[in-house]
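One protein chain omitted, others in place.
Moving on to subunit A:
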Amino acid sequence: MNTEAQLLIVRKYRNEKLRTRLSASLTETFDTDLYERNGVDKYDGYNKSIAVNDSDEDMEDVDELNGRRLVGQYTATKAQMNEFATGGAEEDDILMGREKQAQIASRETDYQKRRFQRGALTPTRADPFAANSQAGVQGDGLTYKEIMAARELEREEERVRKLISEKEANGENGVVEHQATLKDTDKENAEAGSTVAVASGRKRKQRWDISSEAPALDNKKTEEIAKTKRSRWDQTPGPGEEAPKRRSRWDQAPAIGGATPIVSAGLATPMHPSQMGAVLSFGTDISSRNAPLSDEELDLMLPSEGYKVLDPPPGYEPIRAAARKLMATPAPITSANGYGGFMMQEPENARAMGKQLPTEIPGVGDLQFFKAEDMAYFGKLVDGADENEMSVEELKERKIMRLLLKVKNGTPPMRKTALRQLTDNARNFGANALFSQILPLLMEKTLEDQERHLLVKVIDRVLYKLDDLVRPYVHKILVVIEPLLIDQDYYARVEGREIISNLSKAAGLAHMISTMRPDIDHQDEYVRNTTARAFAVVASALGIPVLLPFLRAVCRSKKSWQARHTGVKIVQQIPILMGCAVLPHLKGLVECIGDNLNDEQTKVRMVTALAIAALAEASNPYGIESFTEILNPLWTGAKRQRGKSLASFLKAVGYIIPLMDEDFASYYSAQIMEILLREFSSPDEEMKKVVLKVVSQCANTDGVTAAYLKDHVLNEFFKSFWVRRMALDKRNYRQVVETTVDLGQKVGVSEILERIVNNLKDESEAYRKMTVETVEKVVASLGAADIGERLEERLVDGILHSFQEQSVEDVVILNGFGTVVNALGTRCKPYLPQIASTILWRLNNKSATVRQQAADLISRITMVMSHCGEDATMGKLSTVLYEYLGEEYPEVLGSILGALRSIVTVVGINQMQPPIRDLLPRLTPILRNRHEKVQENTIDLVGRIADRGPESVNAREWMRICFELLDMLKAHKKGIRRAANNTFGFIAKAIGPQDVLATLLNNLRVQERQSRTCAPFTVLPALMNEYRVPELNVQNGVLKALSFLFEYIGEMGANYVWAITPLLEDALIDRDQVHRQTAASVVKHMALGVVGMGVEESFCHLLNLLWPNLFETSPHVIDRIIEAIDACRNVLGTGIVMNYTWAGLFHSARKVRQPYWRLYNDAYVQSADAMIPYYPDFDDVSLRRHELDIFI
């Protein structure tokens, strides 16, 4: 029976999961495994949709009555549960093998894994739109009608299954546990069933007739399997099997070797012992015990006489397809079962060593890697069959296989050529041959991101070439690609969209609709969800208008609510995908789904509201006129709904209100506010989130007045949301802060602060933090002018309190403090002594973070301190900071330097305490510190001193600093490099460039190339002198510096052209091509700077030297050369350079013609018109340009 088949799959799939995931999902109810009932949907009671854009809450569970839980929520939130289950979304499981982590399947949610249930390949479809199809002629592949019938059947089956399971649940059918086992072998039935069943049926069939090792087992075994499946109680281990593994967590001692006998039966086949050998620990490796004996071993065991080695019978083919099945067993044991501890690897296992995986496949070459699973697909390539005896089809298959393998596992250049070959020959290979190999690969469970990306790329390229030939395979491709649309990875989603949009362009709208139509009311929610997303992509690819009639029909489907649901979902996905591009079709889309707001099905109503929300969000701030029709149903609906569906209605309302004009907005928000206020006290997290969002949306609209908010909303709002509990959950916290700030924008600072300022002294730290953050945001956006004297006192007092009381130093508090102090400005004066003493005390704290925070706070409030005339206090602070320059924690040291810098900035160099001449020598050794934050802050401080008061330190000290600075020029962070450069400039100004230059040039000698700093003219002679050093690196460095120099000085360069020409002359005829390349870039920059300045002769000379380099082949060199010639053309005029060019345009050697044409093209693009007079004269009369001979 079908349920049986499905159970098989589910169980197997679950093993798989146990294996791939160490942290077993907590959301699994293990009890159902123990007390397994037939056909109960494993996913009942779970959040079935993934929140890609948190609008997917539509598929809710049955155990909530009308969306509201009858019992209060006492458990953790669903989000937390998920977090525990997956161990935090981003954090990878460190115990999981690296290769496992890379696998896509290992980080998919349960929902996403349901893609495997769809079965790898759906049947090929007929192409009714093919050009040569005639009425009555049946193409191969299933027709639309057949597919629809099949879907109908599936739905019916699902219905019956549900009925049965309901009955079971009610205990009406007690005998189910003991169903006749014989039914299990009824394969025909299984195959007619759902896709899932088909897949399993197929697999079983394979095992049936392929397993060459134990053909005799077959029949008996299947029955045993069936029995095993059935119930766990009455089971005694059969002779050929291990004890059945129970999936309860308690006893997961090393029950090695597959959870189910099916799997161990698979072990009968020879596969990658290398992998198993590596993973398993000593004595547990039953696979090697059960593995077939090798020829050598047989030779040893059997007498050589009297026996004969028989040839395999014709048609016998060793199995390689079973790779995955085989691997399924042993791998998990290491981790999943808690069978941890140190395990010796067993390299000495001869048999494991004997059969390494191939790294080289005949006809493919060296691959980057070759996984065990690849063997299943590409094994054919290593079977060593004679290609001369193969048919064309087989050859083609192998060819594709080889190319795919190269693309998937090859090195980048291999990949590139293989991809190109695949694309170019796509039509020759044919769609069938290509897709029948690509698509199964994509369904492989162990697929990794990189491989998937490459395979998807193959499909993409191939699609272009195949065009309408692709039609019969559209559905197959969709089944494989649709899951990409709900991947967590953004790029995967984009890739999926691209493929589907190309697919729809290739296959055409009509075919896409007829292919996807049957999936719209598919019984599986997963299929419907992905189909809806795919449809949205189709809409964006082919335009919304063409799809509208279809959508309208689907959304009004009378036959099934699933179809309506999917239809609305498509409409919901379209704006999410296309954004404001929906605006022109907004009316049509809204009309499409408007009626569904009153649908009889809650789910449809909910998704409709969500769709409207999405449409309104995308079209903000326009398009209210398109929504007028549905305003009434929406608002009345909102009054009628409860729970989940109310949340979605409110969401829609919240997004529509901002589109309205003032009057409407105020009317409608007043209407909805009643409900919002009621729901303020809702215990549901989701509802809270929505309510907060809607409140802030309402508050943001012009129509809602401050008075209204004060009278009706604020009290309620603060009563229900400003409670300690809200600060504990991060999501709520953020939402409450945001909403409060939005309300503050309307009602003013003091109104908000008055209410929350007392919380600053609350005992809960999280709550204080939330308050400080709100205060910070409100004050930052609205200023402190509104704050009264008493409030001001309480505020500063509160902030100081929370600053002192923090147990974990948090940047939020720091920011809040800084913002408040800066906003209050001079009003702070009375509090500054207290603040300063707090800081001083905390600077002395033994905890590093406290010290760091105190120093950070100084740098934030120096401005205000100087406004308040607290220079003396700052002097005290900076003296203390100076004493702390010996700080050992780099983070803290950085902050201290930052604080010093900001003090220097406000008090000025001369008033600085301690004096600069004391401070700077202390900084010189700190320059050597490698920590980025320290580097950045010191260089900034030093630069500032060099800029403002260089005279306070003697030149020798500056030179010492120059040396220290050199290393900074190599820093990773650009800011540091730039600051170092600037500082060089300042120092050069202070002590004259010669000395600095000497330092830099010494530096050049050590192959330092970043001497792009100083001032020009004085530098040039020194540089030219430096060029005389007979060492290539130095000369190159000089050329590079020259190139920068000329780039910066522009037309000032004209004065130096003559001086520099001999140097360039030498450089351009150097043997080293990098040398010539750099010289060419000098020429280029020089030339571009001096166009029209009368230095043509020297450039003509340089051009003569440049020209022979035209035949360089290295891309960098030739690019620079061509650029230089182009630049010369600008100086010399087009005519002269073209005279050089004509000679080679029709040269007999292609090697000559090519670069010449490149030059010609560049000239043509830049100055085609200027070329007209200079074209050569032709002898042929018809080519003469007589007009040019006219002379008056």
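One rule holds in what follows: a contact is a pair of C-beta atoms (placed from the backbone, for glycine too) under 8 Å apart; a residue touches a chain by one contact, two chains touch by 3 or more; residues count from 1.
In this text, contacts and distances are computed from a predicted model.
Novice: Absent chain per UniProt: "Gaa1-like protein", "Splicing factor subunit", "Ribosomal protein/NADH dehydrogenase domain-containing protein" or "Anaphase-promoting complex subunit 2"?
Specialist: Of "Gaa1-like protein", "Splicing factor subunit", "Ribosomal protein/NADH dehydrogenase domain-containing protein" or "Anaphase-promoting complex subunit 2", the absent chain's UniProt record names it "Splicing factor subunit".
Novice: Of the residues listed, A:F664, A:F718, A:Y889 or A:W1157, which one is in contact with the missing chain?
Specialist: For the chain that is not drawn, the touching residue is A:W1157.
Novice: Considering the whole complex, which of A:Y667, A:F1111 or A:Y1175 touches the chain not shown?
Specialist: A:Y1175
Novice: Where does subunit A touch the missing chain, residue by residue?
Specialist: 413, 416-417, 1115, 1145-1146, 1150, 1153-1154, 1157, 1160-1161, 1164-1165, 1168-1169, 1171-1172, 1175, 1178, 1182-1183, 1185, 1187, 1190-1192
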